[in-house]
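In this view, the complex is presented without one of its protein chains, the others remaining in place.
Think of it as A and B in the order they're written, each chain with its own count starting at 1.
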Amino acid sequence: MTRSEPAAVPVDPLLEPNVQRVVAVVDEIPDVVTLRVVPVEGRPFGFLPAQVSMVGAFGVGEAAISISSPPTETTFHEYTIRRAGAITSALTRLRPGDQLWVRGPFGVPWDLDLDGRDVVIAAGGIGLAPLRSAVYRVIEQRARYRRVVLVVGARSASLLLYAGAYDAWRDRGIEVVTTVDVADPGWDGRVGFVPAVVEELDLDAGNTSALLCGPDVMMRLTADGLVARGVPAEEVQLTLERNMQCGNGLCGHCQLGGLIVCRDGPVVRYPAVAPEFAVPGR
Amino acid sequence: MQHELSSPTIDWPARIERGEPPSLAVWKFASCDGCQLSLLDCEDELLALADRVSISYFPEATTAMVAGPYDVSLVEGSITSEHDAERIRQIRRDSALLITIGACATAGGIQALRNGRDVDGFTSIVYAHPEYISTLATSTPIADHVPVDLELRGCPIDRGQLLQMLASVLNRHALRLPTTSVCIECKARSTSCVMVAHGTPCLGPITQAGCNALCPSFHRGCYGCFGPMESPNVGALRAQLGTLGLDGDAIFRLLNTFNTGAFATAVEEGST
Partner (left out) sequence: MDLVQTDVATDRWVLRGLDRLIEALVGRFDEVIGPVVLDGVVRLQPIESADDLPIGIADEQAPATYRLRRDASALRFSYGLGPDSLKSLVHPPRSPVWTMRRRDGSLVVDAAHHPTHERAVIGARACDIDGLRVLERTQTGGDHADPAFRANRNGLFVVAVDCTHPAPTCFCANTGTGPSARDGHDIAMTELETRDGAVYVLRAGSERGRALIDELQLERASSELIRRAAREPGVAARGQPRSLPANAPLIAKLAEHPQWDDVAERCLACGNCTAVCPTCFCTDMEDVVSLDGDGATRVRVWDTCFSMEFSRVGPAPIRGSVTERYRQWLSHKLGTWHDQFGESGCVGCGRCITWCPVGIDLTAEIAALAAPAEAAR
């Protein structure tokens, strides 16, 4: 390929790769690491909780990853990545000093203007990653909200993401409830799936807002349970996972019915997606 | 939110992890050598790869015969004898990464036509002294015998795919190969559909892409060298081949060539 002619087209950060350097790697749980990255030139772009970057590994490709660092942090971004396919295998292998590229930020963030309301945040598995920046934002502005409950579920205790941070979050006024599918010896938290644990929370339903992230079925069951108890469906936000490839609404992969998830999501309110969730294969 | 396309996650041999040249071995089982020749046919490109791999065993190309273990083994051919079956198990034990190449290795090849038929009868007709022949009743793909890390389809394999696969492995990732139909490649290269425009029988709609639609670009129907695509609707294509005037025997012959075993499996699974 030749260099393009003198660019009449301005560089669009959502279309053009921005090279970044890994400055720290944290091993979280098995097969999951958090990369802290800084741009090789300039400063990180601003973002809002739940927004996504396309994160690229040299010669392999890009994967859509939520930005999980505090939105107030202006010197670096963090991405929590699970080793799954070729791209995330390449990304999770990176060490400090290595380079990657990002494009972003993409998508609709959580609506956190929930002043005076109780907030239930429910995460299944690695679903806590897109919620972590929201947790940071809520802690930073804790006085705006009434009760804040975070329910975190995982298959077992050793798979609870960011477990080392829960006590610090509790100290900042977040009720953290952990639950596992299978209890190892010595586990003293809850046992059961996230929807059931949310079901048992003592809630002021009419004044509750919820943020959900996890597998489709976990979000659907949790949302249905909340709505059945009187939480307004509009107050249930969830973040969708679909095959997101371009981020700009151009490639067509992430469609869910009439939604183009990278453009209209990832965060949507439950009524916008409930009919589609009811149909397998949509 | 985390999304990426699927491809196998692989534990890479230490030398590949360190960016050092891995040792490479090339093995032959029941086959015509055509896929190995595809590798030799990459002369110019092999120069670029020459200092990135260390060829330890490749009888077709060099006299080098370095004993195992090997970082990467390319395996051509199918398993047709007890001896083969034992040999592939040893190669698997000796190889960190095992890549099958070609329709014989990935589907049993055209010699899988014997499967389910009277092999003793064949041997008695073909050989003067059938008592010297030691053979299995079947020709089976390598993956029926040992775990396979990556596979390259085709009869023969596509040299571009082979080179890209090797380049990807050296970059520590598994190349994502297309699993869609040959039709996608015809349309992308502006080849007119031989079935719709000429009435030529073609297996393209049920065959996996990878050859860049070679035969249709020469006005021939696809022979199915790359085996079944991800969701081959053999029944629907068979009906259309009938509409084009092929009788049952002709359709049978079309489906039972280099990937007879794989298409037979697709028919059994009745996948749609």
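Throughout what follows, a contact is a pair of C-beta atoms (placed from the backbone, for glycine too) under 8 Å apart; a residue touches a chain by one contact, two chains touch by 3 or more.
Computed from a predicted structure; not experimentally measured.
Summary of contacts with the chain left out: across B:G77, B:P205, B:G224 or B:G261, the touching residue is B:P205. Within the full complex, the residue among B:D11, B:E60 or B:E230 touching the omitted chain is B:E230.
Summarising the interface, chain B meets the missing chain with residues 3, 5-6, 45, 48-49, 52, 163-164, 166-168, 170-171, 176, 179-181, 183-184, 187-190, 192-193, 195-198, 202, 204-206, 219, 229-231, 233, 235-237, 239-240, 243, 272. Take chain A: the residues that touch the chain left off the picture are 1-5, 7, 9, 12, 14-17, 19, 40, 58-62, 84, 97-101, 241-243, 245-246, 248-253, 255, 257-260, 263, 278-282.
What we mean here is this: only the chains that are shown with their structure count from here on.
Centre to centre, using the average C-alpha position, chain A and chain B are separated by 40 Å.
Residues 1-10, 168, 171-174, 176 of chain B are the ones touching chain A in the complex. Against chain B, in their complex, chain A makes its touches with residues 50, 52, 57-66, 81-90, 93, 126, 129-130, 213, 239, 241-245, 266.
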